[in-house]
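A single protein chain has been omitted; all remaining protein chains appear in their positions.
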Amino acid sequence: MALRSLSKLKLNKSLVRCFSAEPKLVSLDVNEKTGFATLNMQRPPVNSLNLELLTEITAALTEAEKIKCRGMVLTSKNDGVFSAGLDIMEMYNPEPERMKKFWMALQDAWIKLYGTSYPTVAVINGHSPAGGCLLALSCEYRVIVQNYGIGLNETQLGIVAPTWFISSMKNVIGQRKSEIALTTGHIHSADEALQIGLVDEVVADKEEAIARGEAFLKRFAKIPPLARSLTKKFLRQATIDDLVNNREADLNRFVDLALLPEVQKSLGAYIQALKKKSSKSN
Amino acid sequence: MALRSLSKLKLNKSLVRCFSAEPKLVSLDVNEKTGFATLNMQRPPVNSLNLELLTEITAALTEAEKIKCRGMVLTSKNDGVFSAGLDIMEMYNPEPERMKKFWMALQDAWIKLYGTSYPTVAVINGHSPAGGCLLALSCEYRVIVQNYGIGLNETQLGIVAPTWFISSMKNVIGQRKSEIALTTGHIHSADEALQIGLVDEVVADKEEAIARGEAFLKRFAKIPPLARSLTKKFLRQATIDDLVNNREADLNRFVDLALLPEVQKSLGAYIQALKKKSSKSN
Partner (left out) sequence: MALRSLSKLKLNKSLVRCFSAEPKLVSLDVNEKTGFATLNMQRPPVNSLNLELLTEITAALTEAEKIKCRGMVLTSKNDGVFSAGLDIMEMYNPEPERMKKFWMALQDAWIKLYGTSYPTVAVINGHSPAGGCLLALSCEYRVIVQNYGIGLNETQLGIVAPTWFISSMKNVIGQRKSEIALTTGHIHSADEALQIGLVDEVVADKEEAIARGEAFLKRFAKIPPLARSLTKKFLRQATIDDLVNNREADLNRFVDLALLPEVQKSLGAYIQALKKKSSKSN
């Protein structure tokens, strides 16, 4: 991925694309006036999180830090889906080495996103199940467009959200609501999500969502960035360390669980259901 | 206690009593159609939790697991009282060895109930102070019949709720509300309990409570049980481990506290007040 630092560019246009023109799985746009970056996920058709997309997300988050952006909006170029979550093809009948790399890339992306020094907003302009919900939960603020759903629905697929998915949710809605949300694997409507605090705002469309997300970022306009980022670190570091200090155990637990015959069977049934649904709608 | 496994029974009736016909302190009924078990506490007059009742509760919870029930309702056969809590006679002028067994039986029952693989609902069809409240808090959902009260009121009796009682409450209503509830020892009316999240629903009578409780259990009808139970384990194991890794210290702390002269005096005064009340109402 060819990233060019905003700081090295001399452009008159206020909107700078930090990536080269080649098609990529993400794009990072920076508004020079506001200093806000927009990280667009754009892997067709539904931003399923595979090894390559996760690797690009981490690189873009790092780039946004290098160019000292004042805040970031995480959103989707594919209207209707924020992210469909982990790419099931990385887990179903997997090639072992690739599956490990995939999981480590997911760990990397979460560690980076959960701990960014700059403020982050998820503009959820489409459905946001499982890994998609995790990305949204890892931002500091969530604005969802009405009619879309969000939740950690892993149990519905017969799989289990890792401990750090669970912690990310607990840190937003608390233990009690997380227990119900996670065991039932419920996908919350936008209004349900607002009611339990899983999102902060429900709006009519993406344009309004971006405006509201940027309004959140603007709350930090006069806050010295060092003080802000250290405060965030104090609040989030323990959760991050829980994973950083247990990456290998977490990896092994994922691999062992994913390879259980009943889990493979659940995933296979799910893929069949998706194919059937897809062929019907064609 | 003679338990017969549902799986070994060939019966036409949909409701199976898993216990023999002899009078017992609990009964475990299983509905073969739904797969839901009902664990009835039935120690006269008020389901005070003594060594024998706690031992039977643990055995019934284990039996429900063996027969792979799809969910469990915990309730009382004695309408008007869910459980009056720990049997004070186990603590007042105690025989030391029995008191230790009693406390370990309480630890066992909580560890089992808090960590069941199947979903659990408390149908609170009567007052639910102290240990009664603990049992309710340890389930995954709580439906209370109006006009009854619930709370960890230990301080009112001059005793102290153990750390794992406190954690059970914190995991439901959070640190702040737990602090007020626990230090004041307040017994909450059904509506107060609903307002702070100590219960999930308030209903008119036991029949409706069971219907609502089973509606909660039905939310898991299509959730693969293994994924569900592992998710619950991820959410609850740290709280369970806090006790499992400190059972002896917890036991000693209880024994030391219970034997303090001022605590014995408080318990004695409480028992006198109960006797007075009882003789007046006769």
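Labels for the chains are A and B, by order of writing; each one numbers its residues from 1.
Definition applied: contacts are C-beta pairs under 8 Å (C-beta built on N, C-alpha and C of every residue); 3 or more make two chains touch, one makes a residue touch a chain.
Small disclaimer: the values here were computed from a predicted structure and weren't measured.
> Which of A:34, A:171, A:189 or A:264 sits in contact with the chain that's absent?
Of these options, the touching residue for the absent chain is A:171.
> One chain is left out of this view; which of A:89, A:223 or A:269 touches it in the full complex?
A:223
> Extract the touching residues of subunit A with respect to the undisplayed chain.
Touching the chain left out of view, subunit A contributes residues 119, 140-141, 170-174, 197, 219-220, 222-224, 226-228, 230-232, 234-236.
> Provide the residue numbers of subunit B that touch the chain removed from this figure.
154-161, 163, 166, 174-176, 178-180, 182-186, 257, 260, 262-263, 266
Quick note on the criterion: only the chains that are shown with their structure count from here on.
> Taking the mean of the C-alpha atoms as each chain's centre, how many Å separate subunit A from subunit B?
Distance between chain centres: 39 Å.
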